[in-house]
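Below you'll find the structure I mean.
With one protein chain removed, the remaining protein chains of the complex are shown where they sit.
Order as written gives the chain letters A and B; numbering starts at 1 within each chain.
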Amino acid sequence: MNTNDTLIPLLGIVTDIRQDTPDVKTFRVVAPDGGKVFEHMPGQCAMLSIPGVGEGMFSITSSPTNKEFMEFSIKKCGCLTTWLHQMDVGQMITIRGPYGNAFPVETELKGKNLLFVAGGIGLAPLRSVINYVRDNRSNYGSVRIVYGSRSKDDLVDYKEIIDEWMNDEGIEVNLTIDNPQDGWDGHVGFVPNYVKELNPSTDSTVLVCGPPVMIKFTLAGLKELGFEETQVYTTMELRMKCGVGKCGRCNIGNKYVCKDGPVFRFDELGELPDEY
Amino acid sequence: MQEAMIKRAKELLADGTVDRVIGWKKGEFVYDHTPAVFTSAQDIEENFVCDELTSANLSKYLVKETVREGKVLAFLKPCDTYSFNQLVKEHRIDREKVYVIGIPGGPKLDIEKIKAKGITGILSVKNENYTLKIDTLYGASEMPFYEAVSEKCANCKSKKHVVYDELIGEDGDVLDSGRFETVEKLENMTAQERYDFWRSELSKCIRCNACRNVCPACTCEKCVFDNPSSGVENKAAADSFEENMFHIIRAFHVAGRCTDCGECSRVCPQNIPLHLLNRKFIKDINELYGTYQAGENTTDKAPLNDYKMDDCEANVVHERGVE
Partner (left out) sequence: MFRKITSEKLDQFFQSISAKQSLYIPVDREDGAAEFRKYTNGMKLSNALNTVRSAKDFFFPQTENLAAFKMEGKKIEVKDIREECEDFVIFGVRGCDARSFDILDKVYLVDPVDSFYKNRREHGTVVTMACTHPSETCFCTAFGIDPTMPGGDVTAFPDGDGFFLMANTEKGEKLIADINDLLEDGDTEKLNAVQENTRNVLKKLPLADLSTESFGGERLNELFNSDKWAGLSESCLGCGTCTFVCPTCQCYDIKDFNTGDGIVRFRCWDSCMYSDFTKMAHGNPRVSQLERFRQRFMHKLVYFPANNNGEFGCVGCGRCLQKCPISMNIVKVMKALEVK
C-alpha cells in the first residue's frame, strides 16, 4: 500500500541525552538522515516508542524555531520511561506525530503579555513556547516565567534558565522551590502561592502546566487576582494510544485530549465534564 | 415465594436488622433481571423479583457490600451459599455484616435455550405443569420445561443451604447429580479429540472477561491478567496458545476453591462450557485427595492447601497423562 498511516511510526536517533534532574532526562532526537523527523508547533506532542517496551505520548520540549533537532524532557515514572532513561546516545527510537493542537502562538497569544507558570516536569511543554517566543520576541509583550519544583535539583533545564532566559531582556524569571535547601537563596514556597505573592498584572495571558493540584490552586489564585478563565491556557495529559482521536482512551466529554487538546483554555475545560 | 421474600425484607428493614437488601430487580422483559441493592420498602415493593429467571449468584457482590457500613440482607440459593461460605473462609466477606436468608434454588431457566429453539419475540414465559407456555410477538409457543433449564441447574449438586440465618421454604439435600458425566466423556476421549474439543470451544472466546469477573472465586484485587508486570497481561490473544492459557490458568487459580456454581458458563456470551474445566479439577481433587466440596463449611482445610503424608505423589499427573 502506498498510503501512509499515522500508526506506522518513523524512526529517530537519539543524539544527545542530558540529565536534567535526578529523574528527568532530556533527549535530543534527529531523523536517521539528519534534520528533524517532522515539524511541529509549540505544545504539540509525539508518540515515542521502543518496540517491545512500550509507546507513550510526550510533549515536544524544543521550539519549532530550532531547525536541527527535537527535544523531549521525560520523567522516569513507568516501564517505557525507565527504559529510555537507561539507553545510550545512538539508540534508535520510533516516533510519530505531531499530535494535538498547539498553544495559539500565532493567533491569540500574539502581541500579548505572557505569564508562564510551571511546576516540575510541567515546564517541558512550556519550554517549547518560551523559546518560540524568545525567537520571535517582537511579536509578544512582556514575558514572565514563574517556575517551581520540589528542590533546586528538580528544576528542569536549570542551566538554560540561568544562562539564557535570565539574561534575556524583557524576560523576568521567578524560581521557587518547595522547601529550604542549602545553596538556594531564592524563593521558597509552592508555585500557586508564589504567583499570588508576585501579584502579576491581569493584562497578561497565562500558560500553566504542572501537577493537577498545582494547576488547580494556581487557577484559583489567578481568579482571586482578577484573571478570567479565558486568559488562562493549560495543557493536559491522559492515557493515549493512537494519538488521533480514534482509540477512545483520552476522551473527556466530546473532546479527545490527543486531537482536540492537549492545549485547552480554562473556559473550554469548564464546559467539559469534571473527569480529569 | 417472591411475596414471602418481599414481606421478610420489608420487616427486616423496618426493624433495623439490616439497612439494605441485595436481590434482583425487574427489567424490561420477563427475563432480564439485574442484581440490585434495595434500601427502601417502596423500592422492594415495586421492583424486587425472584422467579425462575433470577439466576445470578449474589454472593460475590457481598465482598463489596460488606466493606460498607451496616448490615445487608442477602437472599441466597443453595448453590450461592457454597460461594458465600468459601468467600467467608477466604476472609473476603465479613459474615457479621450479612443476614442470610436461604431461599429454594432452581431449577432456573436459561432464556438462551428457549431462543435456541427458534422462539423469538418473547413476551412472557409461564410454567404450566412443566410445559413452558411462551407468548411471543409471533403467537404462542411451548416447550418442555426441562429443555429450558439452565446448565447449572440441570446438574445441581445440592439443594442444601450450607449457611443461613433463616430459611424461606424447606431445606433440601446434597444431590447425587451426575455432574461429572460430561467430564468423564471428555476423559474418555483421545488426547487429540480432547484437544480438538477445547480448541473448538476456546477459539470462540472474545476475552470479555465476563467469566472471570462474575466468578466468586476470582476476587483478586489485581488479576494477573490485568497486571502488565506479570508478563501474561493481555486484552487479546497474540496467538491461539494464549487464548487457551487464559482459561486454563484461571481454572488452576480457582482449583480447590471453585464451588461449581456455574456462573462462568452462564455468563459466557459465546456459550463456552467453561464449568467443565473447573469440574475436571473438582473431580481430580475428589479422586486424588478424597471427596471435597469447596464452600461446604468455613473451617476445613482445602486439599490443595493441606499436606498429608498419604497425599498422592506429584508424578501422578504425569502417569495419568500417558495414554
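One rule holds in what follows: a residue touches a chain if its C-beta (ideal position, glycine included) is under 8 Å from a C-beta of that chain, and two chains touch if they have at least 3 such contacts.
It should be emphasised that the depicted structure is a prediction, and the values quoted were computed from it without experimental measurement.
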* **Hidden-chain contact residue, picked from the options B:17, B:42 or B:120** => B:120
* To do: From the listed residues B:143, B:174 or B:210, report the one that touches the chain absent from this view.
  => B:210
* Asked: In terms of residues, what is the contact footprint of the unshown chain on subunit B?
  -> 27-29, 31-37, 56, 61, 112-113, 115-118, 120-123, 136-138, 206-210, 212-214, 226, 234-239, 266-267, 269-271
* **Missing-partner contacts on subunit A, residue numbers** => 1, 3-11, 50-55, 77-79, 81, 87-88, 90-94, 237-239, 241-242, 244, 246-251, 253-254, 271, 273, 275-276
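In this text, only the chains that are shown with their structure count from here on.
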* CA centroid of subunit A to CA centroid of subunit B, Å -> 51
